[in-house]
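To start, I am sharing the structure in question, which I have written as structure tokens.
Heads up, one of the protein chains got dropped from this complex, but the rest are sitting where they should.
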Amino acid sequence: MSDVSEALQEPWPNLAVQREGVSFGIWVFLASEILFFSALFITYAVYRSFNPEAFAAAAKETELFYGTLNTGLLLTSSMTMTIALRAATVQWRGVTLVALALTAALGLAFLLCKGLEYHDDLTKNLFPSAAFPLAAPPAQLFWMMYWIMTGIHAIHLSAGIAVDIAVLLLFWRRILPVQGSTMEGVATYWHFVDSVWLVLYPLLYLVGRS
Amino acid sequence: MSLDQFITEASGYARRVDETFWILVAISCVVVFLLTGLILTFIIRYRRGSDAPRGPLPEALKHEIEIGWTSATFFLFLFLFWWAGVELMAASSPPKDALEIHVVAKQWMFRFQHPSGAREIDELHVPLATPVRLAMTSEDVIHDLYIPALRLKRDILPDRYTYIWFTATTPGTYHLTCAEFCGTNHSRMYGQLDIVTMQDYARWTTAQPEGDDLAHQGDKLFHTVGCSGCHDSPGSTVHAPDLHNLYGRLVQLADGRTVTADEAYLRDKILLPNRDIPAGYAPDMPSFRGVLNEGQIVAVMAYLKSLSTTSNEQGARQ
Partner (left out) sequence: MTDVTLPFAPQKEVGTESFLDAGHTLISWLTTTDHKRIAILYAISITIFFFIGGIAIGLVRLELIEPSGMFLTSDGYNRLFTIHGIIMVWFFLVPSIPATMGNFLLPLMIGARDVAFPRLNLLSWYLYVGGAAFTIYVLVAGGVDTGWTFYPPFSSDYSNSHVIAAAAGVFVVGFSSIATGVNFITTTHMLRCPGMTWFRLPLFCWSMYATSLVMVLATPVLAMSLVLIVAERAFGLPVFDAAKGGDPVLFQHIFWFYSHPAVYIMILPAMGVVSEVFACFARRQVFGYTFMVYAMMAIAVIGFMVWGHHMFVAGQSQLANLVFSFLSFIVAVPSAIKVFNWTATLYRGQIGFDAPMLYALGFLGLFTIGGLTGLFLASVPIDIQVTDTYFVVAHFHFIMVGGSVSAFMAGIHYWWPKVTGRLYNEFWAKFAAITMFLGFNMTFMPQFLMGWEGMPRRYHVYPPVFQIWHVLSSGGAAILAIAYIMPLVYLTLSLRYGARAGNNPWHATGLEWQTTSPPPKHNFERRPVVIADPYMYHEIGQPRSSHDTSPPLPQGRQI
């Protein structure tokens, strides 16, 4: 039995309301994140509608292998995160810790693959510049979107990994009990970052490949 | 510079805009006087300690009043939208057969190119009572052409054409200026509009030193730069579209869409040729960015437009 009273924070009257409040707050924050990415997606949509052929040609140069592998890693990490949340709710501390660790590991694996992919992309000069290999200038627009969209996603994922590890440590050192309000917020955020990738993947990797 | 150069109503459109403005001013004054009157009346009559009768208002009355002024406001605003919208719609189609003048804006000046070939910097001569259409583009940042006396303003964008059209009715010299912040000398990017009689305009045009009219210059460039090699060579192995009667036509694109071959389309074809490929053609055309400057593009487009006019108008080009 963990000491639940430590989980209660000012100004909440009781833990149930606190949990609801934290969950509510995270969802409100995610609303802002959705709008943040929406501005990016709108830009992509507008530019693609102006230049469909150039986008299709440019998207063929993306590394489908890395993209698909990363999708698999993230989906699996969402599974492990869900396990962590479920375990936390029923106070299975050990399972929670392991699942959090696995989630962080899968996230780091994603970042590693992304790094390797970026390296390959740069070797092929797929960064908009004079050395860009494709002739049509709007192809550079696609690759501009690629770098910005995957870059911002990677930053969000890194934040998620950092929070995951921090919470893992807080649980491990028993500074916070696992059945407090924290786990749900962490899990919700992680699933959001995964969802963004699920939109990015077809937009960046599957265009022009059907 | 006198105030007349700003506030004169130099066209029928300007007069109508002013009408709309003054109607709004009148309505606003009525509202302000009414509200101020009410507020002053209330704060004097109901100041603390005065013996005016007070007491609660009946709920039903409150409700009726609320619905009342909400509806009144809503319908007034709807009316104002309609009034202004009609004004907008009336001015929204460019006149056919307008005199077309190209405007190139760059930090920090305006260059005007007349179809006769005449060029002006920061000064624009236009004839009275003639529909004029300005086709404007920028060489660098976003600028804006603002002519207060015509009540007209439009941003000027890089790599795109935007348009202003008008029929001037009051001769005189008027102010024109840049109205989109464009850097250090934004406030020094101004000039004047000279509205002159049609005879004076014709006289002025012929007196200009620039020789060839724009279409002629464009014809020469079309051949020297190499366009004719693909587009005008019967023996060429390259399958390139025929450019006669292209300007203004509908074009079927490879992806199924249909677009109009207007200035923007022609300009894209010259600079970003593989953007909207017409149906039945391969993306083989090279880009002429860096080969043709802005002024030359304008000339080539004038030439392409001349390929679409009737033989009557071709004769009138001189």
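Brief remarks follow.
Order as written gives the chain letters A and B; numbering starts at 1 within each chain.
We adopt the following convention: a contact is a pair of C-beta atoms (placed from the backbone, for glycine too) under 8 Å apart; a residue touches a chain by one contact, two chains touch by 3 or more.
The model shown is predicted, which means the values in this text are computed figures rather than measured ones.
Summary of contacts with the chain left out: across A:Gln140, A:Ser158 or A:Thr188, the touching residue is A:Gln140. Considering the whole complex, the residue from B:Ile39, B:Ile121 or B:Ala279 that touches the absent chain is B:Ile39.
Taking the complete complex into account, residues 1-3, 6-7, 16-17, 20-21, 24, 28, 31-32, 35-36, 38-39, 42-43, 46-49, 52-57, 62, 65-66, 69-70, 73-74, 77-78, 80-81, 83-85, 87-89, 91-92, 107, 140-142, 144, 146, 148, 151-155, 157-160, 162, 175, 177-188, 271-272, 275, 289 of subunit B touch the chain not shown. Where subunit A meets the missing chain, the touching residues are 9-12, 17, 20-21, 24-25, 28-29, 31-33, 35-40, 42-43, 46-47, 50-51, 54, 128-129, 137-138, 140-141, 144, 147-148, 152.
Basically, only the chains that are shown with their structure count from here on.
Mean C-alpha position of subunit A lies 45 Å from that of subunit B.
Those residues of subunit A whose C-beta lies close enough to touch subunit B in the complex are 50-54, 135-138. Considering their complex, residues 254-255, 272, 274-275, 277, 283, 287 of subunit B touch subunit A.
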